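Apart from one protein chain that is not included, each protein chain of the complex appears where it belongs.
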Amino acid sequence: MDALQGIMTGIQVALSVEGILFVLMGVFVGTFIGMLPGLGPISAIAIMIPITYGMAPTIALVMMAGVYYGAVFGGSTSSILLNAPGISGTVASSFDGYPMAQQGKAGKALAVAAISSFAGGTVSVVLLMLFAPVLASVAVSFGPPAYFALMLMGLTLISSLSECSTIKALISATIGFMVATIGLDGQTGTQRFTFGNPNLFEGIDFLVIALGLFALTEVCTLILNRKDQSLSQNKSIGSLKLSKSDVKEMSGPMSRHSFLGFILGILPGAGATIASFISYVTEKRISKKSHQFGKGSIKGLAAPEASNNAATSGAFVPLLSLGIPGSGTTAVMLGAFMVLGVQPGPLLMSDQPEIFWGIIASMYIGNIFLLIINLPLIPYIARILRIPRPLLISLVIMFSLIGVYSISFNPFDLYLLLICGVLGFVMRLFSFPAPPLILAFILGGMMEQSFRQSLTISNGNLMIFIENPISLALLIVALLSFLVPIIKYFISRKSEDSNETTSL
Amino acid sequence: MLKRINQRIAVVLFVISAGYLIMSYQLPSFAYTAVDADVIPKGLGYLLTMLSIVLYFSKNTETEEQKERRNIPKRDMGGLLTVGGMLFLYIWLFEIIGFVLMTSLFVFFCSLILGYKKHIINALVSIIFSISTYTIFVFLLKIQLPQGILPI
Partner (left out) sequence: MKKVFTFFAFMLLMFFVVACSGDSSENPDTSETTDSDSTEDSGSEISDSWQPEQTIEFVAPAGAGGGWDTTARMAAQVFNETGIIEQDIGVENQPGGGGAVAWADIHKQDGSPYNLFVSSPPLLLVPLNGQSEFGHEDFTPLSNIIADYGAFAVRADAPWDDLNDLFEDMKEDPSSISVVGASSPGSMDHIQFVKIAKAAGVDPTKIKYVSDQDGGALTSLLNGSVDVYSTGVAETVEQVKAGEIKVLGITAEERLEGEVLSTFPTAIEQGIDETFVNWRGFFGPPNMDPEAVNYYEQKFKELSDSEEFAEIRANYGWDEQYMNSEEYKKFLDEEKESIASLLEELGLSE
């Protein structure tokens, strides 16, 4: 009964003139900052904090939440159009979004992304509203062993990201994992592979690798094909028409990964990046048309987009109901709460229902606004691709440089970016896929830490991974996802063999 | 012995993994932990060694299209290297010279080298791009970009 009353207060807040106005402003600023190079939700929130100073807390927080999910929403644009992910949560969106745009379907790709984001956002708000208090216990149920098992499961899915050779995908992944070991080791503080250079102590930033491996590598390819004018002459590039079959194709992954993304988003430490990767890979695994993935599949774009937005709302569960920031972004968001004198935690829902439910209720409206703001802009934004190639190439290079510089302000990272660009280009020349590298980079680092945390706790006893039911279940799934393709492979080879013998 | 391209790559990877392993073995030990900082790196090093050996003996599964990617005309390679060199120069100088000036110059000359012939438009775009980016970052978002020698 209390909850129902709370929800009503929340809806009142969200539907007040002020509420609507500030949600609109929040999502507008968020989506715009998200489109800018390197600036994701963290910077967007940090930039907006001083503006909220002195505002009424409820309204200010409704706006800040809008900035947050708006920035995630806007972040996919540069991934899709330029293969230059502005934030880590949208790297997976470039796997299929960029090929689509290159085929002259930029408008369509952006529309698919926008609609999937909307779906992910909306489904997760419904879940948030219905189950937020219950889900808080899910958020705290994962200890280090369970995280280890989750990351391991993600890693076993890597082999399915290969272009043709599994061994090359595994090599890419191993190198990605190796890169993740650079920096100060979390458990011991030991310097690893830093050569005593302070610039490497905190490890290499995810964005440096993503922009180098994807954007700059693509720039190299663009330079080689700079005479190609098909895109600049394509008049229908901004068209957002989706056919019935398109809608049908995206509806499956969209709904599946709205749920999956939300669940992963709830877990502190997992977040939008990991959610979008795991969604992409699982969608590829279960899809019957998995060969189209990486070549402009609508499913391959809808899955990570629905997932990263759903994860964003999911991250509000531990934040609002426990006061636990599960990621760098929610930590900054927590700062935004605190500067307004609001302390999220287990009591927020009963003490200040207007804030708790106001934020959640405003997300419905925010998501609708995002869709309304973004869809009409797509035809214009998509026309960026019609800029003559030489000019576009220069601008993409600058986009990547500014992106990296605006998070670290350090030329050292720009040199690293350049190195990653060269590495990516060499990898492309010799058909080593880049996605496994970046996936292993993210999952590997966290996996190593949770593995060692677990063993410190258990005094070195490996049983800790089996004694914990969540970790046991995830390990079994990981084992299956690793074994099933191998078994399938042998079965299909056997039947091929028998076919050959019969045909002989 | 090194006829196939995979074999050559395998040798390079083998060398990398060896170097990585050597560094892993030099990591200092830390007394109070169950699994020390060197365990995972050592594992990764051996994994890469193993994978490079497998790659050495594996059949070449590249398609013709993938092979075609390596066929870069000398002229294009020159273009790539020039852009790379300019990028290097940009990174080296832009904190000293300043964002606006360096960015304008970079966008203009990079487009020019890549064969963009409409010089006036090129100049305008590069200047407007750098000034508007600078304005947005520095004045609206309060994110500092190097000012350099220009007064703004």
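Some notes on this structure:
By written order: A and B. Residues from 1 in each chain.
Operating definition for what follows: a residue touches a chain if its C-beta (ideal position, glycine included) is under 8 Å from a C-beta of that chain, and two chains touch if they have at least 3 such contacts.
Just so it is clear, the model here is predicted, and its values are computed rather than measured.
Residue A:Y147 is the one among A:Y69, A:Y98, A:Y147 or A:F177 that touches the chain not shown.
Within chain A, the residues in touch with the undisplayed chain are 25, 28-29, 32, 42-43, 45-46, 48-51, 53-54, 139-145, 147, 184-189, 191, 198-202, 268-269, 318, 322-328, 330-332, 335, 338-341, 343-348, 380-381, 383-384, 386-388, 391, 407-410, 412, 446, 449, 453, 456-457, 459. By the touch definition given at the top, chain B reaches the unshown chain through residues 30-32, 118, 121, 124-125, 128-129, 132, 135-136, 139-140, 142, 144, 151-152.
One rule holds in what follows: only the chains that are shown with their structure count from here on.
Taking the mean of the C-alpha atoms as each chain's centre, chain A and chain B sit 22 Å apart.
Residue ranges on chain B touching chain A, taken from their complex, read 5, 9, 13, 20, 23, 27-28, 30, 33-37, 39-41, 44-45, 47-48, 51-52, 54-55, 58, 61-63, 66, 69-70, 72, 76, 79-80, 83-84, 87-88, 90-92, 94-95, 103, 106-107, 110-116, 122, 125-126, 129, 133, 136-137, 141-145.
The part of chain A that touches chain B in the complex is made up of residues 33, 36, 39, 43, 47, 163-165, 167-168, 170-171, 174-175, 177-178, 181, 185, 187-190, 192-193, 219-220, 223-224, 226-227, 388-391, 393-395, 397-398, 401-402, 405-406, 409, 411, 414-415, 418, 422, 428-431, 448, 451-452, 455-456, 458-460.
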